[in-house]
Structure formats: C-alpha cells, structure tokens
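Below is one structure, written out as structure tokens, with a few remarks after it.
Only a single protein chain was left out; the remaining protein chains are all shown in position.
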Amino acid sequence: MGAEEKEKTNPREDDGEIRIGVYVCHCGLNIAGSVDCGEVAKFAATLPHVVWAQDNRYTCSDQGQEQIKKDIKEHKLNRVVVASCSPRLHEPTFRKTCEDAGLNKYLFEMANIREHCSWVHLYDRQSATEKAKDLVKMAVAKAARLQSAKEIEVPIIRKALVIGGGVAGIQAALDLADTGYKVYLVEKEPSIGGMMARIDKTFPTMDCSICILAPKMSDVGHHPNIELLANSEVTDVKGYIGNFHVKILKRPRFVKNDCSACGECSKVCPVIAPNKFDAGLAIRHAIYTPFAQAVPSTYIIDMNLCLNKDGVTVCDKCMKACERQAIDFEMKPETVEIDVGTIIVAIGADVFDPSSLQNYGYGKYLNVITSLEFERLINAGGPSGGHLIRPSDLEIPRRVAFIQCVGSRSDKSGRLYCSNVCCMNTIKDSLLIKEHWPETEIHVFYVDIRAYGKGFEDLYKRARKEGVLFIRGLPAEIVEDRKTHNLWLVGENTLQKELYKVNVDMAILSVGLEPRKDSEPIQRLLTLSRTQDGFFMEAHPKLRPVDAATGGIFFAGCAESPKDIKDSVTQASAAAARAGILMAKGKVTVEAITPIFYPERCKVCGLCAKVCPYNAIVLNKELKRVELVKAACGGCGTCAAECPFDALTQDHFTDEQIISQIDAVTESDADKKIVAFCCNWCAYAGADFAGVSRMQYPPSVRIIRTMCSGRVAPKFVERAFARGAAAVLVAGCHPGDCHYINANYQTQKRVERLWKKMEQQGLDKERLQLLWASAAEGERFASKIREMNRLVEKVSPEEINNAKKVFEKALGGD
Amino acid sequence: MEASKALVPKEDIRKLLDGEKLEHCFECGICTASCSIADLLGKDYNPRNLLEKIFLNPDAVLASYEPWLCAWCYRCYKRCPQGLKLPEIFLYMRTAAVKNAFTQPLEIAFEKIVDNIPLSIVTTLVCFHPERAGLEIKKILDMIEHIRIEHLKKLKKKKTVKSSGEKIAVIGSGPAGLTVASELARKGHKITIFEAFSEPGGMLRKCIPEYRLPKWVLAKEIQFIEDLGVEIKTGVKVGEDVNFDDLRKGNYRAIFIGTGANKSQAFKIEGGDLEGVIHAIEFLWNANYKEKVKVGKDVVVIGGGNVAMDTAKTALRLNADKVTILYRRSKEEMPAIPWEVKEAENEGVKIEFLVAPKKILGKNGKVSAVECVRIQLGEPDESGRRKPTPIEGSEFTRETDMVILAIGEIPDLGFLPKEIELNEDNTVWVNPITMETSVEGIFAGGDAVTGPATIIEAIRAGKRAAESIENYVKSLAR
Partner (left out) sequence: MPERIRHAPLDMGKATFPKAKIQLIKDQCKGCGFCIRFCPQKVLEESQEINARGVHPPKIVDESKCLACGFCTAVCPDFAIFIIEKPSKEDVKNG
C-alpha cells in the first residue's frame, strides 16, 4: 500500500488552487473576553491561501455551521479552519459540517484558542490576541497541506464484556442482554451483588437492599444471553474498539454446578473463619456461600482454609455430606478466551480504612465501627440477625454517634473529594435505629450535610423530626472508658463555639469511598486514565460522561466516581446504551491516521516494525520488504518518527504538515516562544483541563497536537531549534499509561538521544523538556510552562544562535 | 467608601505557608477541640474562629490578642484533616502586628495568660514564644512581670480563701505537679509535693536548656507557688524514702501522680556501652548542671522527637563542630513539632532521614563510628504509620566521636502499687475526662499519662486533675 494507492475521493479538493476559509469564534465572552476576535480574523485574511475570514459569536451554533456550508459553496472553499475550542470537543461537529457541504472531513483543521489561549491568559488581552493569531497561522499552514482521506471500516463483534458484578455491572449486563447482545459478566468474588448486597436498606425510600437486588441477580444467573464468570478475573486484553480479545482466569470453586445449595456440606465442615462479606463480623466455614441470595448459588471452598490445602485429601466430611456428589477437590484454574466488541468497566470502589486516623481509635476500641460494619449489624441476614448490638458486650446501645467525613474531604488522607453517599447513608441509618429502638439517643457529628438528591431533603427533615441530633463539628478524638467500653467524643460545636464532651455506647465512623486498590491491572490493560482522585476519567465530564477515552470502553458505577445506587444504575443503563449503539451499527470507522508508505525510499531496515506497538508493520525477510496491516494499526505514528529515510509518514499528521506548523510558530519572535508537542490523549487533554480550570500560565507556549508523543520525530525538535525557538517541550502520557500500549517509551529514548547530542554540542539541554502529564494533570502542565518560561526569559541570543548552527541540517531544503 | 491600603495584603494570606490549603478548611472544629489553650481559656480563645477571621478580615486580626495565645503544641496540625499549620499562620499575623506597632493585644494576651495559666512566665518563654515575632525577650519579661504584680495586687484585695484543712499529696514537681499544687492551694487545701531530685521543677529544671529557660525564672516561679503555702519536700523519692502506701495511709485526701517520663527507653545496640555514647536525658541534664560538659567534635543524635532537637541544638551551643540527627522515618512522620525541626535546621543541625543505626563501632573503648542502614517505608501498619524496613546492602559507616540516643522516654512507675492500672506502653491509665486512675482518690497527669509531650499539655492535664480533685474532696466532705 503506497501513497500512489491512496484513494482520492474528490480530486477538486486536493488539486488546483487552495482556498481556505477561516472562522474565529467568540464563544460568547469565553474567547472574546480576552482575545480580540475581530483582529484575529483580520489577520487571518492576510495569510496565504485564505480567501475568506470572519469572526462570529458561536461558530458551533446551527447558524454558524450553516454559514460555513454556505461559504464552502459560495467561495469555493476547499479547506476550512475554525479557531474556537479544543478539537477534542468540537472537531467532530465541524467535520460533519464540512461533509454536509460535500467537503472531505480531513480537509478541516482547528485552532484551539479557548482552552489553550483565552482561558489560560484571562488578564493579558494583548498577548492572548497575539497568541491566537499564531495559533490560527499554524492551523492555516497545516490546512494548506491537508489531503482528503477515506476512513476504513472495521466490523464490530456484537458481544460485550462487563467487568464487575455489583449493581452497576448487573444493570449494564441485563440491559445489553435484553437488547439481544451476548454478554460476559466477570466477577472477582464468588457471588455477584457487590456492595449493594451488603447494605441493609437504601436511601431515600428505605427499600430493603437485597430484596430489590436479588431478583436482578437471579435474572443475571438465568439470562440466556449472559454468561456469568464468577470467582474470575480479567488477565489480558488485546485489540481495539469493536475487536477486543480478552483472557479471563476462572479460579476453581471446587464445587461443581450440580450443587443444590442445600448447605449440608457447610454444617459438617470443621474449619471456620470470619466471613468477609459480613465485614468479618460473622463466621463462615471453609466450604460456604457468602450469603443466602448468592448468584451463582453454587457453594465454594476456600482452599486457603480447607484442610486439604496441601493437595492431599485429608478431610472428606463435605464430600460425604453432599448428596449430589458435587464436590471436586481436583478442580483446576482455567483460562477462558473471548472476543468482544465493547467493554463496560464496573469495578466499583473500596471503603476507606480508618485505622490510620489514630485519634478515632478504630481497631483499638471495640465499640468504634465503620458504617459498612454497621450495615451488616443492622441487617437481618447479618451476624446479629438484625439486632443492633455493640461488639464489646453484645448489648443494644442506647446512645449512638455517627461521625461524618471520615477519610473524605481531607488533604491528609489524600482524599480531597466528597464521597457523595455518606451523609444520606448516615441519615438512613439513624432512621433505621429510631424505627427499631425509638428511645435511642443519636448524635450525628457533621461539617456539611449534603442532601442534594430527589427525596433526600425530606429524609433529612424526617431524621431531625425523629429527634436525631445533628451537631456541627467533628470530634477531635474518641477516648474509651476502660471499664464500660463506653466512648467519650470530644470536639467543638462550631455553631455554638463551644467544646462538647459526649458520652456514647457506640460510635460509627461514616467512612468514605476510595478507588479500588486492585484496579491497577484493569487500568493498564484497557489504557484508562485516572483523575486526580484516582477514579477513572471519562472522555468528557459533561457530554461523554460514561465513555472512556479509549474507544469501545464505558464506565458504570463507582469506578468512575463515588455514587449512590440510583446513579450507578442510571449510569449503567447509559453505558449499556452507549455500547449498544456501537454494536447496533455493527461497524466502526477507523480514523484515517494510519501510515503512508513510500516504498521507493525504504531501505528495509526494519526499525519501523520494531517500534510498532501493534505489530501492524511486518518485516518480510524473504521478500525483503515491509508490509503494512492497516486494520491493526492504532494510529500512533511512532513508525513515521522512527524511519531514518522518510519512507513513512502519518496520514493527517504528515511530516510536511507538522513542519509547516513549526515554521509558522517560529516565523517571528521565535526566541521568546516554547514549541510544545503534546499527545492527544494525555498532555493535550491536560492542557485542555488547565484551560477549563482557568489555570493561568505565561502565553509563550504554542502547542502542536500529535496523536502520540511517539510521533514526535527528532527532526521536528531539531527544526524548532534551528529556526531559533527558545525552548521545546515534548509531552505525553505517563510511562505505562500510553494510549498506544508503549509507544511513549520511544519518545523517551528519542528525547534522551537529543539531550545527549545537545550536551555534546555544548547546548543547554534544559531547553528541551520532557513532561509526562495525564489528562487530569492540568496544574502539572501549567506549572511546567511557568517553569519553562523562566528559562525562556534567561536564554541568551548567543545560545539561540548556537542551537541554530548545531541543528542547521534540520532545515533541509530550505 | 475610601479604599485604604490593607495592612496584611490578601495575596500574602494566600502565600502563607500552606496558604492554598486555607481554602480547604471547612470548619470542622477539630483544631479548637484539640487545643490546650482553648481548653484552658474557654471562650476566650478559638483557633478555628481565628483562622476564619484571618481569612475574612486579616487587618482586624492584628488588633486581636488571639494570635498571641497559640502555645505551639501543634496538636491542631497533627489532627487537622487538611494538615494546616496554624501556629505558623498565627506567627505571620503576630509578625504583621509587631510591624504595624500593635502592642495592646499582646498585653491583653498576657493578662489572660496570667489569669488562667499557672507558671505563666515559664510558659511564656517555653510555650507561647512571643519573641518569634521579633520582640525582645527582656521586654517581654518586663511586661509580663508587671502584669503579674498588678494581678497579685488585685488578688490581695479580694478576700483570702479559707483554709479547708484537707491535705493533698503531689508526687513530682514538674509542670503537671506544680499546676495541681498551685491550683489546689488557691482553693485553700494543704499541698505537699514530693520531689526525688534535690531541687524542684522536674523536666523544666533538668532538661530544658538554660538558653530557653533561665534558671532564675524557674526559681521565681517556684517561689511564687511556695508563697501560696505549698510545701515542697525535695530529695524524697517515693518508693525509696517513702512508700506509696504510706502516703495512702497518711492523712492525704487525694494523691496526684505527676512523675513524668524521664527514663530513657531501653535501646539495645551493639556498642551502646562505649565511652562517648550517652542518653539524651542524661546529656541535657549534664548540660544544665555541670559546668564543663564533654561534647564531641562530630556528634550524632539518634531519634526524631523534640528531645532529639533540643539535644542537637544544645550540642551545637556547647561548641560541637558538626551535629547530625539520624531519623529512621521521613520528615512527615517526625514526632518533633515542625517548628523545632525548622529551627534546628536553621541553626545548622543536619538531619538525615530514612537512616537507622545498626551498631556503634569503637576504638580502644571509645566511639569511633556508627554503622547505619538506609530505610524504606512500607505500607501503613496497624497503627497507621508506615513501617520502616531496612534496605539490604545499603549499610554504610559514619565516623563520629559522640553518639546521643534520643529514642524516646518512658515513665518510671515501679513505685506504684499494682491496683493502679497501666497502659500497654507503660503509662498510667486514667479516665480521660476526670484524670482519675483505676484507684479512687488517686489522680495522674502529664507525661506519666501521655508519654513525652509538651509542657502546655502537662499544665492542661494538671488543671483538669486539680478540678477533679477539688470535686472529689468536696464530695467526700459531704
């Protein structure tokens, strides 16, 4: 597949005169507030090939789009540039506009003058306007070199994988299965049900949690379209949107599916241990079912406990008790391999472990418990049969305290966010106590009560009416009376400005939620990003809240952020719908950003094949040639950066296009500018995030977007220096987080080589910086620019000239 | 409205240490509830409220006495969910007040200290530290002396308290014991303090270096308490010279145990008996009492508490060329209060983190070097602290001619009868609210209960115990 084979959909667009139309968007005052859009449009009109330039209030509005369509026809535009927000937001919109007007969508280019300009230079209108002009100039330069392209279509496998069998995973699996798709539901624990199965009642309706969940769990167990893989774990994921190949480790239960769940085995089992499902408050045997409603209902043997753990059948009491002869000590782990088109991540969250807060004495004082332990205590299926008893003497407590925000909203615990569910959970719990034991004295120590949802405020009022005492101010410490095991809570009532000492029988720490500690493999296998909080990051916080940045992957439930049952279910249905849309189409187009190959230049060295993360380039030694498999290509472009003979380049990110952008930046005042290459997924998105958060940084930086930092060829950096740039930044995803498996390792190697060269040539290697910044690390990006700007201010003209000389060769034919 | 220039610019408030974190304060009140001074002074002092005021209207705070009442115990910081260093924020306000010549607030603060806090001069010097804002110590002493004289005059005008005739024994004459004694003496009780050492004062005398607390100030303070009618029996060691049970059988209505934590924790290390190896407590004691104290040229202090900091600083003052502190965890885990650490570093003490001694090497029976190992911190253990584990093969030797072990102090409670229950860490167990031990009529407080802590915490415990003893004695009388 060479360049000559490239399909040209509409020859008129590529050949002949280049006619560019430029639209500068005010975005209300979002851009116009700190950029003089009229002046930018005037400037654009002076650029080569630009035949039409204007500014308008909202380019993305229907009106704005119609204007573009009209102009394409009227002014015979064959390239369109919109200077507005991030292409990550509206590139698809405007590409569609172009297509509607008969223009190939790859002939559209965007200049990001909002996230990367107006929002980060709010108070420097002049510099922001100058920068916006530069950004437009870069976009126009690239646009002039754009070529139309046709996307290839990839079929989508009409099967889905749901990881995690909590209420979110259950809902997503059922919705997809009901739509008619085959679903694999993978659950790590022996039973599905997750956190909801452990809770007693749900707020604000006070429904019995397991009563409403159990029918759904049972539906999952019986659904013809659902294959449930409990006690299993995803160990490997390969492939891309529509075509994932997944390996699942199915751990042995040692009990065959013939099990009727009669429980005779458990009765005779001589080994006992705390049941994790009951937060350790109840016992179970080595052969057990975690709870009565478990799905699958098949019992399971905990081989770490069973007397036969060493592989010798020492004890066969359960075997003898089992009428159906379902017990099999010989069961081995097996690996199941499946192919799916979409994946829903519903792995849930962990609860905060408060033992690190020594002043609350959790783990030291018997009667200090967590809210999760409380749920098991008040649950009729729990260790006390629903009688609220305190651990020290198994008596019913008459005075109870709840302490809010334990582990949440705290810099010290590293969890700065609000965990969303604890306030309402406590209110619900306090009402449960009042329902059964109305005389109980209940204190709730809080800092803010967040009753923001439907029916929440009513529940809060009800709790107040029932006599639950809400006291503003958290206890500074809990101290135990050694004789009675009663607790003293010492704190400040911040509304009364008075210190309190409250004596209670039992204290419940309302613990927050945190990202699962065992989520790292899932994150790595699916190349997901995390927000600063550690939860998975969605593709867009408002408009694509359930999509992962990686195509074909969706989020449901607490994996994305702490949320209650209703929100989890809503999100699960949304994720199922999003996955369903993809699968209903049956095919997905892959962006035309695959390599362009010039065989006549190729020396068959095989370097490209070596660096390709997808094995999409194969070195055929027999035929002495390089072969491309476009469908397998992920589109990182690291092959193009690696090729020493320019035999490869990347469609839509060609050498010529990127060089034209570099040249546009460095045309004037290069010695005061930073040329930044940012990968689309992390660094560019991080810069977007800095913009959205209005983090201010100096206006000296010009960002050139590539799909991966692996696309950044050394010659790009060299050219920037050769043209007198003060500094260059190469920014990508953190190692291990690369969107293209490991292409950013090549980035690191290349930058290190450049540093070495700079050092040898007596240049200050600080002028070339490498930054790993995730999509959530806007501040990291901003502070890097601040840091580099200090460097830019110090670079002397001699140093700039030295670099110009050293890298002279990079100017090539100029 | 005419806009006048702010005395404390808002940008400065933001730039304050931890300034960006100020916005995270959501007024949970943990700081105030942890604060010893808020407990002693009641509604007169509220650090949470003060922080809010600083945020809302910093200029108004300059005229307030409140910033001067922080006693630098950092209990607020240790528990604050956001880790705000309130003492240092307050110091900024003090400095700004001094710069803008607000002196009145300091006087009010001193009045409140004299009114409410026993050992007011001592605490001013070793707890409140008004000098950190750039004031001269002499001026401060004059000011507080004057206020106390006025205070005494006022007291004398009032009717003298009638003697109750009740006898109460106090064991130990440290800050906790002195507090209990002075508080109860004012109520008209007859107090006898038993002190093992030849002079009263406890840790104040033995371990607080002269440069921080001149002996004459302490002497004055103790004289003041003796003037209240308190009898101090020095050189009487309970358990040796007098039996604890004898005290109980005596006519004492209540007994207070305030013996502190002055026994160095047992630390087994190879070479620990070499010449030139000394425990911190012993070293500080020598520095305070002997005229000539031997200090090495290159001193190594092992430990990360306040005592380690004091030791290092004292060694520097005694003309050691170089003082290095070895601590096995990182700076965040240090038990010493952050300001002391900062001060030590400023004075030239070098602190090496994540290093633990393996053995002490010697030549001819004298210390020559310490063999150390580097440490990495593992996952948080049961107590929530990250567990230090040695990195194998990272051993190195460091030459030195003096090793001071400041690895923690524990109470010496061998003299107590068995009925008085102890905690696992060999401190006296008390009811945290009443400070009463497991035996009726016997109370305890200070380091003997908490383990090594600050002076203001001992005073707070003493005051609490004094209240309980008063209630107890009254209930007996009924």
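A few remarks follow.
Think of it as A and B in the order they're written, each chain with its own count starting at 1.
The rule is simple: a residue touches a chain if its C-beta (ideal position, glycine included) is under 8 Å from a C-beta of that chain, and two chains touch if they have at least 3 such contacts.
Values in this document were obtained by computation on a predicted structure and should not be read as measured data.
Looking at the complete complex, one finds that the omitted chain is in touch with A. Among A:21, A:64, A:164 or A:383, only A:383 touches the chain left out of the display.
Note on the undisplayed chain: of the listed residues A:518, A:669 or A:808, the one touching it is A:518. From the options A:130, A:200 or A:373, the residue with contact to the unseen chain in the full assembly is A:373. Summary of contacts with the chain left out: across A:351, A:602, A:616 or A:717, the touching residue is A:351. Looking at A:248, A:281, A:583 or A:792, the residue that reaches the missing chain in the full complex is A:281.
Mapped onto subunit A, the footprint of the missing chain covers residues 189, 270-272, 274-283, 307-310, 312, 314-315, 317, 350-351, 353, 355, 362-363, 366, 369, 372-373, 377, 383-384, 389, 391, 394, 516-518.
Methods note: only the chains that are shown with their structure count from here on.
Within the complex formed with subunit A, the subunit B residues making contact are 21, 24, 26-34, 38-39, 43, 46, 48-49, 79-83, 380, 382-384, 421, 429, 431-433, 438. The touching residues of subunit A, counted against subunit B in their complex, run 355-359, 363, 405, 409-413, 416, 447-448, 472-477, 479, 481-482, 488, 490-494, 497-499, 501.
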